[in-house]
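In this view, the complex is presented without one of its protein chains, the others remaining in place.
Let's turn to subunit A:
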Amino acid sequence: MAVGKSIIRKEAWDKVTGRAKYTNDFKEPGMLHASLVTSPYAHARILSLEARRALAAPGVHAVVVGEGLPLTGEDMRDRPPIAVDKVRYYGEVVAVVVADTLAQAEQAARLVRVVYEPLPAVGSPREALKKGAPLLHEHLDRYEKNKTTHPEPGTNVAHRTKIRKGNIEQGFAESDVIVETSVSFAPSDHIAMETRCATAEIWPDGTIHISASSQSPFMIKKLLHAYFGEETGKVIVHTPLVGGAYGGKAPVQLELLAYLASKAVGGRKVSVWNSREHDMVTSPVHIGLEATVKIGATKDGLFKAMEILFLFDGGAYSDKAIDVSRAAAVDCTGPYHVENVFCDSLCVYTNRPYATPFRSFGHCEQAFAIERAIDELAQELQLDPWEVRRKNAIHPGHTTPTQVRLTKSNVGNMPACLDRLRELMHWDEWQRVEVDAYTVRAKGIGAGWKTSTIDTDASSGVILTFNSDGSVNVISGVVEIGTGTKTVLAQIVAERLKMDVDQVHVKMDIDTQTTPEHWKTVASRGTFMAGRAALAAADDAIRQLKDIAACVLRASPDDLEVGFGRVFLRDDPAIFLPIKDIAYGYKFPNGNAIGGQVIGHGHYILRRLTPLDPKTGAGKPGPEWGVCAEGVEIEFNRRDYTYRIVKAYAVIDAGKVLNPKAALGQAMGAMSMGLSFASREGFLFDKEQRVLNPQLRTYRPIRFGEHPEYIVEFVETPQIDAPYGARGIGEHGLIAMPAALANALSLAAGVPLNKLPLVPELIWRTQKGDSYGSV
């Protein structure tokens, strides 16, 4: 009925008319505003901080500094919410000025005098790992951390994940050829349209009200408890619509500052709202990577061994970067069967903005390394790169790098995706053609997979209530970050209750006091987890409706069906009760009543997940692996090194497409992000590791009109225990895009292009054999 149809998003009308409200749209008289004072150095000692002039400025209520605050961080507490003694990245917050108006706060922020003593700054991860490199965290051994985090004190390694599967020496011994490939790219940004923001207010009764543009409203509650000892029951977090997140709003940062600022002004409401520049560097960024991949294979291209080193640029603080480095390790081989795997994935401290997930959570990064290596292997063996991928494609019966046995349900159909991609791209017709003296057309492909390395006890809850007309309200903790998940939940509920989706209303905003928890709106897990909870809630409501109707209709509940706004006898639908007459209890003609309000509830908790074994990585990190095969077709000019992306393809195993247009939108949006990241994004640093382009004038993502033609298809291999078989699709469109673009350009230009972003100057320099860069 509702599943499989292109239902228009429930929030679409509000959005297209500009009426939709986001966190910073909720203003109220008396609300104070904060401005962040940030560090102009990437690494420096704070010798003094003088706030007297700022405090005396008009309208200023407080200047909050870092002294005495607890350390924060999700996996390891290494980050002061406001820097003390030392700054470790360009843009780090050193003070928060609170004033009546934003203008007053900004003016006063400029009056805070901070004296720094610059320290040598650490750039890339490889630099950070060199002997004698300055240490970012001298007391790495003293930080509080969880059991799955393994820092290496005395170094800049925040965490190391080890994957040991099979016998790597034997794998290489059995190989006819071994190819080694190194890739790298600097940190970049998510550039969500809505910059990150939060407000906080502490009421006289002690309740703390936070509003945040966040993917993790429920985590904010927990962290305010963990860091500051606040009672979780007294923390209430509101999250309205979120204007793009892409992983950048999973970490908790400004919320802490808003809370501290409110505390400093007697609990008054304080708003912290990032300028674009602060959003780009002060708040967490898209992680950078340096990687080396060694593949051993037989002459005919069968992989025998992979030795992989991922050096993730976690930046100054480990927070979510540890998790990203682990996620990349878990799926380190890409969607291929490899018996012998040796992978070290490190989260490395550098004096760069601290990192956080970017749509695909470590996977587009990891895939760039693996898929470039596979193309280089194919070239070495003079084999078709598609054939090599197809030959090694993962499928049920194989095991993953963390030794999970794959089944028909827990992995998508990789061979089918590759096969369809080959047809769509007319791969066999040509892969490189010289159109004229300078113009070359070329195709490049890549494949990806992803599981979600989320907490093993992550759960989701849904509540259904009814209106007096028999329509339903869905209340779920999934944040509507632009993915349309809430509409999909409405479709799932409508399908189960066999009713019109227009009769299913969704509560868009989150209020953690009344909305059942959804762990975090991340990892393409909204539809799966909240969908399962929604189905359970619908079943619960159906059971209750049947119980009431059974009395009235004098029939066993087993003989009843719910659908079309009624509860009816299965073998005689003419005997029925409208739902509206029983959803609030049934009143007999004589006034007697039975039943009562029907409130359906349901929940879902991930099952049988385990942490990774610290020595081998063995463990079950996530519920299923979605797969994709992607490609691009480019036109490259060999004379001036410019190029145009003509077409971009994605074939994604969606399990089951619940909302076709929404699914296409997710895939194309993700592809666009991948191409933008790969072709033009990335922070540029000077030698002192200051960011040179923290502005949209100089950091320029892809614009509307610069897009290629997108060709997207879905394969449907159901995940048996997912709602209607659906797999996560919010991220897969991105995973292989950077690699596919690099593969196409490498083929066109005739040189291996292993760095991002792929700007013409990089290609020119690579062909000249120069090292790259004016900065």
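The rule is simple: contacts are C-beta pairs under 8 Å (C-beta built on N, C-alpha and C of every residue); 3 or more make two chains touch, one makes a residue touch a chain; residues count from 1.
Simple rule for what comes next: contacts and distances are computed from a predicted model.
Name of the non-displayed chain as stated in its UniProt record, restricted to "Transcriptional regulator", "Xanthine dehydrogenase", "ABC transporter permease" or "Ribose transport system substrate-binding protein": "Xanthine dehydrogenase". Of the listed positions A:Ala56, A:Val433 or A:Leu692, the one in contact with the omitted chain in the full complex is A:Leu692. Considering A:Arg110, A:Arg142, A:Lys299 or A:Lys587, the position touching the chain not shown turns out to be A:Arg110 (whole complex). Across the entire complex, the residue among A:Leu424, A:Leu684, A:Ile711 or A:Val751 in touch with the chain not shown is A:Leu684. Residues of subunit A in touch with the missing chain: 102-103, 106-107, 110, 275, 277, 639-640, 642, 679-680, 684, 692-693, 697-698, 700, 702-703, 705-706, 757, 759-761, 764-765, 773-775.
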